[in-house]
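Accompanying notes for the structure given below.
In this view, the complex is presented without one of its protein chains, the others remaining in place.
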Amino acid sequence: MSAGVELDHITVRFGQFTAVNDATLNIKGGEFFSFLGPSGCGKTTILRTVSGFLDPSQGSVRIGGRDMTGIGPNKRPTALIFQNLALFPLMTVAENITYGLRVRGVPKSERQRKAGELLNLIALPDQGKKLVSELSGGQKQRVAIARALAVEPQVLLLDEPLSALDLKLRQHMRNELRDIQRRVGITFIYITHDQGEALTMSDRIAVMSDGAIEQVADGRTIYDDPGTSFVASFVGENNPFAGKVTKADGEGAVVETAFGPLRGRNLKGLKSGDKAILFVRPESLRLGKAGKDTTFTSEVKNVAFEGNMTHLFLKGAAKKDISLTVGRHGGVKIPGQGAAAVICYDAELGLVLPEGKMARE
Amino acid sequence: MNSRFFVFLLPLVVIAVFWAMARGEAKLAHDPTRKSFFERNGTALGVVFILLVAFWTLFLVTLPYLYMAVESFHPKLTPLERGGPKDFLTIEQYKSFFVTPTDGTWNTTHMGAFLFSIIASVAVTALNFTICYPLAYYMAQAGTAQKVRLLMLGLIVPYWVNEILRAFALRLLLASRGLINQAIMGLGISDTPIDFLGNNTGLYVGLSYAYLLVMMFPLYNAIESLDKNQIEAARDLGAPWWRIHKDVVMPYAKPGIASGCTMVFMLSAGSLAAPQFLGGPRTLWFTSIVYDFFFQNFNWPHGAAYAFILLAACIAFVMLMLRLFKVSLGETIR
Partner (left out) sequence: MNSRTVIKVMIAFYIFLFFLYLFGPLFVMSVTAFNTPNYPQAYPFEGFTLDWFVKLWNDRAMMEGLRNSFIIGLGVVAISVPVGLAAAIIMNQIYHRARGIFYLVTVSPVLTPGVIIGISTVIFWKDMMGLTDVTKAVFYKGVILAILGQSSFVAAYCLLIIMARLQRFERDQEEAALDLGASYPQVFWHILLPFLKPAMISAAVIAFLSSFENYNTTTFAILADKTLVTVLAGQVRQGTTPALSALAVIIISISLVGAIIYEVMKRREEMAAMRAKERAKIAERSEIEPA
């Protein structure tokens, strides 16, 4: 059974500090939903509000349509997987997994059966008698998941659960998590600052910054059509070109930048004279000449050969370099350091957004 | 009788202030994660916790002290006289510390005993620090793990031999027929036994011996957490060994030093066993006077007043140590 989660104008304040500011959101039942944002953006606060560890200063949380105001964490149909997992070190693996059943008064025989079932699910059969300290990082991870699933929650909340693992294991666990979610079919709410995790696993992602939700969309949209300059600069690599809109027509707009007029799509309906930033991703830029308003010239500062591709860093308008990725196809001649390079892109791969907050590098 | 019972009001006032303070602070720092005490522990457990702690802090700590304080401002009375017309408040007990009630002269005996106890305790504290510091440093920084374990074991065992038996052991050594005098006379250093107990050597050694480990453990704990690299760095910079201790180790170990010194001083000044069993016949230790008021004169108010003078001295010493070392009470007592 899965339930949707609705956040209704949630605001959370700690003394003077506002951690979450008026967040409204509707997470559908059975969805794999991620909150993505830099540390301190309020995503963990939202998670703790949903799980019931803190009461919002304003607004309410509804789970499965039921208002959760005044209902404690132990009475909510949610289960949380902690960043450090918070397994009970003095209990065995099986005792950990069935703890939620024990406090619900489930008889021992039933608990043992359930433990066996869940140990099979997480591919740790017959390891129930082990102590938590005898497990590897990945095994601990799976035990934490099993422990949360044992109480058959309608919503599973995950607070950066993979951050303690090493890179290889982390990538493996992504698939495993996604797989488990599909099998049990309940709502997963996943907190992360790692965009790779969010993009690969989620049905939808909410990008957060400074306590506010910037954009809610599926991964492809977040990457291709970021809604704000923050999302554009936080998710993936991006080259910003700041300036003023000089021409806005139909789908596109032209921004007068330090490198001359440059064109991009205009999804936000900017008008001539608005302050704007044109974003073009490194893999969308290429060496060579194209049409008017999509070609510019800059000096090569650095060339980084990475085998399957080459990164070019060119002099930007501000401190930040323009970066450009050249794949290994065709006989593209890569200009050397100090040379002037002519660069172009397809106008539909440029995106013009209103000037706004950028992600910190 | 009645004058004694108003001490019960004071803790109530303190509790009220305490409660108001907690309330005020809760309102000031709004924190949505905060759960109330009863919410966090459950009502039943919360009540049990509070009752246990209230019993302790009120009936075992604050009220007895306050009650003793009130008692010390009363004259010595028979049970029948209590609550009667002779039961009035007086500072006679404190006055007698300075002035002998019978002839009105300065009470040099008691003041002298008090000063002697304090000065001797300070001396013992300094002595124990000197003895313990090198070993504490060695164990905490220089020794290998296995050696330290063995040394620790060697320290813990004698720690649990009680004060009386330790005093007794020293008496066997230091008595006129004791092993040391046997040795001295056997080697012909002296023809007559040296009176170690009469000249107070026994007392000093006894106090030092009894509280050696009380100094040892806080020092060791404090120095142990010091990063070895800091000492290495100081050595690399060419600091001589005494400067390393003065500028790096001791400032770092301040809380431990303060803790050890405070405890040794307090235990020495309040010691009963060592002065009773190792002090000379003419040596008058302050606690012995208090003891005699209780068990020979049955003058409890007088004893209570003197106990309070001792307590005041101890509090003053603790404050002085905290000031001197610029540490907080919380750092000192762990």
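The letters A and B name the chains in turn, as written, and every chain counts its residues from 1.
The rule is simple: contacts are C-beta pairs under 8 Å (C-beta built on N, C-alpha and C of every residue); 3 or more make two chains touch, one makes a residue touch a chain.
Since the model is a prediction, treat every value here as computed from it, not as a measurement.
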Of A:V103, A:A258 or A:A340, the one touching the omitted chain in the full complex: A:V103
Footprint left on subunit B by the chain that the document does not show: 1, 4, 18, 21-22, 25-26, 37, 39-42, 44-45, 48-50, 52-53, 55-57, 59-65, 67-68, 71, 131, 134-135, 138, 142, 149, 151, 153-173, 175, 177, 179, 182, 209, 212, 262, 266-267, 269-273, 276-277, 287, 290-291, 294, 300, 303-304, 307-308, 310-311, 314-315, 318, 329-330, 333-334
Touch residues of subunit A, complete complex, unshown partner: 51, 53, 72-75, 78-80, 82, 84, 86-88, 90, 99-100, 102-104, 130-131, 133-139, 147-148, 150-151, 168-169
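The definition used in the following text is that only the chains that are shown with their structure count from here on.
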Gap in Å, rounded to a whole number, between the CA centres of subunit B and subunit A: 59
